[in-house]
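The chains shown are only part of the set, and none of them has been moved.
Going in written order, the chains are labelled A, B and C, and every chain counts its residues from 1.
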């Protein structure tokens, strides 16, 4: 099997071989190996968190990760943002016929490694192969189940005036790494996607402060969009402090060159948290002692008015609106 | 009207060079700055250097800022 | 010195803006010609920092927003040709033509590539010998020389699959239109145009308008200082031009860049979205380089403007109105569905108002 062909997706013998020879080699937990129509899993304690995402990233491989790592981290992170402990993932593959088997294998290996790092099991899956030209190399779809401890109650609606907004680290790395790979802008840099699972970080944050109000991973649309969502759902205002928003030196430089705003670039290993003011310092301290939150910082606060709006308090002490994103960020020269 | 960025010229090969800004590197067209030398800072627009940045003038501008701010201290 | 952070020092900024606060002078209405200034002012929230007596009105913004929709239509049509790759700055993708944007054309499967530098489009032509690469040539005096260089480079390399579809514009011939009959107390002039042109055209504009003017940089401190200078000049009644940005703007500009312009292009009348036809305010490709002129090669139509009913763009572009005065602003006209030039680019006055309040 050098390349994946339509036959590998037709549900017959070749599908069985693909699954056995390639998939099971990397995803080898007892639940998956049962190979049933559904995985049968022990009953979790507490409520369930359930989430899903489709991954269509182009290119498949980028500095700091690939679509497989992304597909695991993204879903683990969405679970974590509900305060859940991620337990199980599903994995659906849509493969364009002609994909080199070695590409698929590298992606599966990355998924397996990310799952190991996050401590989750990929317990059920599906593989479809479509004709060449009917998909862009490989799409991955993961859904995830987590368990939510009884005392945990995280929600985008819970931000209160006076609360503090925290970011777990520098913003924009993933979006910029992809943008540079995608458009052949001929800018070279060491910027890598920040793609990483955040469940460990969230667990330690929750231990430090069980009443964290909101958690959100600022993926597509970036921190600006995520904060606008929170402001809308909680009907509060948010004020950011420009000089405290962590942005990496290279990301900042590339954004200058390309006329981009890092607040609108996607992140895949960062979170935003809204926490009670009294707990903010302790949470930041806990975050900074966790490898996924070394650059954790307070970046703003929740204000009363106007509801649904995000502002930036700029370096000059001025203030500007930080709106939701319209469309993907594109480089500008003007 | 035109995003212009100061890149440091770290390599030059005839009319092409490599510029660097905070770890970001980019090939630069140097046709419009014939006198540019490695080590110079260049004002770059759309991948092309439009001018060599004058360090002395820059210092003077910064001095002017300080002078203004001193006025009000 | 790295010429970035030094000019953004929050501490110095605080002192400079405190200084602006303290100066209790006359009301000062300043026009910024340049979209990059508009964007920087918005991004730094300067409108909320400057004392109320400073009123800022925006000029024509950027070369992208003054490009007529017919140009986008022609480019989109061109992209239907399977032998053609359209290369462009990212700025151009979201601007609506009369039948959608280039982004929509691309999402319909056309081969439209974003480049950072026009010179990357020449490289694209070298790498794709079986395709013809058309670069969408938009820009003012700062960008035009770079695009001129691509034609010289293509000629040097003997490429026969590269051309430019020119909507290049000259902003300096337009300045007097923008200031004519306006109640202004100062002009904030675009440093990156002056890098090429030198100070003369701006000095002329200042003289014609009988106003103080500053050629300014784009960093936070540059802009604050420019306001301080304008305020001082206005107070002293000196309609002079000051160069705040001497680290890159020489009095004589960049002669090499202007030589490229003269060699490749000639000035021609040009249609500006919202402003109409302006003599000498565009750049056409000289006959000697007609084989690099996509308009000639593909027989593209001459571009004229069409106005959207109700859009105040021409008033905003000429500084007679501010965006919130337009009834379409934030209602029918949003960054996702822009009705006029000032909303189309992130740099346009309406867009900057929309995003940064």
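Simple rule for what comes next: a contact is a pair of C-beta atoms (placed from the backbone, for glycine too) under 8 Å apart; a residue touches a chain by one contact, two chains touch by 3 or more.
Bear in mind that the values here come from a model prediction, so they are computed numbers and not experimental data.
Student: Although each chain type is displayed only once, what is its multiplicity within the complete complex of this file?
Tutor: Only one copy per chain type is drawn, but the file holds A x2, B x2, C x2.
FYI, only the chains that are shown with their structure count from here on.
Student: Take the average of all CA coordinates in chain A, do the same for chain B, and state the distance between these two points in whole angstrom.
Tutor: Whole-Å distance between the two chain centres: 37.
Student: When the centre of a chain is set as the mean of its C-alpha atoms, what distance in Å lies between chain B and chain C?
Tutor: 21
Student: For chain B, what residues touch not just one other chain but two or more?
Tutor: 1-3, 21-22, 26, 45-47
Student: Using the touch definition from the top, which residues of chain C touch two or more other chains?
Tutor: Chain C, residues with two or more chain partners: 4, 35-36, 62-63, 89, 116-117, 120, 139, 143.
Student: Using the touch rule from the top, collect the residues of chain A that touch chain B in their complex.
Tutor: Touch residues, chain A against chain B: 186-191, 249-250, 252-254, 256-257, 259, 332-334.
Student: Can you tell me which positions in chain A touch chain C when the two form their complex?
Tutor: 183-187, 243, 256-259, 261, 312-321, 323, 326-327, 330-334
Student: Which of the residues in chain B end up touching chain A in this complex?
Tutor: 1-3, 5, 21-27, 44-47
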